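Shown here: the complex without one of its protein chains, the others still in place.
And then subunit A:
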Amino acid sequence: MIELDDMDRTLLRALAEDATQSAGALARQHGFSQPAIWRRIKRLEDAGVLKGRRVVLNAEALGFGVTVFLGVKLATKGRVSLEDFERAITAIPEVQTVQHILGLYDYRVRVVARDISDFERVLRRRIMTLPGVGDVEANVLLSEERRPGPIG
């Protein structure tokens, strides 16, 4: 595991907010030299801390007005293979994330849809028909914010 110093933390915070900043821009803004920034970013990438980028889009402006989180419980545990269920659910384009969890449900699934009736279509035709699906709970997302996390 990699130990972070203040410079690493500054860079992580800056890149988590805007990953498109050039080393030159970061250097000017934070008072480090450009080669030092390159070296640090390379080191964070090699250590697996920086693992790529995420494009942030305005879902609503692109016609996706509804995001719903589903808690899915499998009905016949042991009889249906988890792999089959996972393969089938990840293949649905409207399914953005699938997390295997411990607790009240087996899976937590994030679904995006154009509107509530589009969501109903996805739920009925694609999700409820998957092998092994039992109890499903739905919560409609109202707001969401990401925090920088414990960078320090």
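General remarks:
Following the convention adopted for this analysis, contacts are C-beta pairs under 8 Å (C-beta built on N, C-alpha and C of every residue); 3 or more make two chains touch, one makes a residue touch a chain; residues count from 1.
Basically, contacts and distances are computed from a predicted model.
The protein name that UniProt records for the chain not on display, among "Hydantoinase/oxoprolinase family protein", "Ubiquinone biosynthesis O-methyltransferase", "Lrp/AsnC family transcriptional regulator" or "FtsX-like permease family protein", is "Lrp/AsnC family transcriptional regulator". Of the candidate positions A:Ala23, A:Leu74 or A:Val112, contact with the hidden chain is made by A:Val112.
Only one of A:Leu12, A:Leu74 or A:Val133 touches the chain withheld from this view, namely A:Leu12. The chain not displayed touches subunit A at residues 1-2, 4, 12, 15-20, 47-59, 61-62, 64, 69, 86, 89-90, 93-105, 107-108, 110, 112, 137-152.
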